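Then we have chain A:
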Amino acid sequence: MSEAPILEVENVTKTFGGLVAVNDVSLKIPRRMIFAVIGPNGAGKTTFFNLITGIYKPDKGRILFDGEEITGKDPAWIAARGMARTFQNIRLFGSMTAVENVMVARHVHTKTSYADALLHTPRYHREEKKALERSMELLEYMQLSHRAHELAKNLPYGEQRRLEIARALALEPKLLLLDEPAAGMNPQETEDLQKRIVGIRDDLGVTILLIEHDMQLVMSISERIAVLDYGKKILEGTPEEVQNDPRVIEAYLGRGAAEGASS
Partner candidate 1 sequence: MKKVLELKNVHTYYGQIHALKGINLEVYEGEIVTLIGANGAGKTTTLRTISGMIHPKEGEVLFEGAAVHHLPAHLIVKRGIGHVPEGRRIFPRLTVEENLEIGAFLENDRHKVEERKAEVFDLFPRLAERRKQLGGTLSGGEQQMLAIGRALMQDPRILLMDEPSMGLAPVLVDLIFETIAELNNRGKTILLVEQNALKALQVAHRGYVLQTGEITLSGPAKELAENEEVKRAYLGG
Partner candidate 2 sequence: MKKVLLALALALGASALAQGNVIKIATVSPLSGEQAALGEMIKLGAQLAVEEAQPEFEKLGFKLELAPQDDQANPDVGVAVARRLVTDPEIVAIVGHLNTGVAIPSSEVYKDYQLAMVSPANTGPAVTDRCYLNVNRLVGRDDVQGPAGAEFAVKELGAKRIFIVHDKTTYGQGVAEQFKKKAEELGAQVVGFVGTEEKANFQALILQMKAKKPDFVYFGGIYHQAGVLLKQMRERGIKATFMGPDGLDSSKFVEIAGEAAKGAYYTTVAGPIEKYPKAKAMAEKFEKKFGKKPESFAIYAYDSANVVIKALKDFVAYAKRAPTRAELSMLIRQTTLEGVTGYVAFDYKGDRKKADYFVVHLKEAKYPGEVVKVISFPAPATKCEAIK
């Protein structure tokens, strides 16, 4: 494996109607890094995620994932190549049990054919068992095994968030995108999540790209941070650099704040 970046985004632009949601953004995300994208409301962060995962097609620019061009490809195709994500407002499959939710993401890794499924061939049993075992492992890993057979929609909020991560991990991703994973969590849950994210990176060797509003979380776990404002990347750097950059303070606190902070 080369040490080329896992994800390269080159000059990507996306407009909706007259509004430029993402404006000429370029990023390189090295392997095994926890990388955060921050920015005020409406800065284009979620649109940026949707561009990477293929839900939107960029107007300009290109995206390389693991050395392969994925610009304009189908989301399922991209996901099968090892890119998993969670959603800002949880999108679990409510009427399936927790473990089934995780097994859905094993789809591409389960090698049963249609005939196998109908005839219950040994391969079917083998593959199903494998999928189930791996899914249970992941549930255990996210401390959800006690909920395995409950319907996803009946889980409490915090567990739904964790389940979404477990589901994403089932894809065996090289890159995991987390869209506001701490939204709606209380401080204790957030702290727990924080450890978990670092753990995922350390245990599974997954690169993590996250969008988050909770600055405490972002600053404590990210190794690099990119700041988006009005669809443009205004800065990229370490948490310290970002925290002390007047442009960031301006973007967040408003104009005039930078002078106040530096004086």
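Operating definition for what follows: contacts are C-beta pairs under 8 Å (C-beta built on N, C-alpha and C of every residue); 3 or more make two chains touch, one makes a residue touch a chain; residues count from 1.
The set was built so that all candidates are chains of the complex that A comes from, given by their letters.
Every value quoted in this text rests on a predicted model; they were computed, and no experiment measured them.
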| item | value |
| --- | --- |
| Given options 1 or 2, the chain of this complex that touches chain A | 1 |
| Complex contact set, residues of chain A against candidate 1 | 17-19, 40-42, 156-157, 160, 180, 183-184, 186-187, 213-219, 230, 243, 248-249, 252-257, 260-261 |
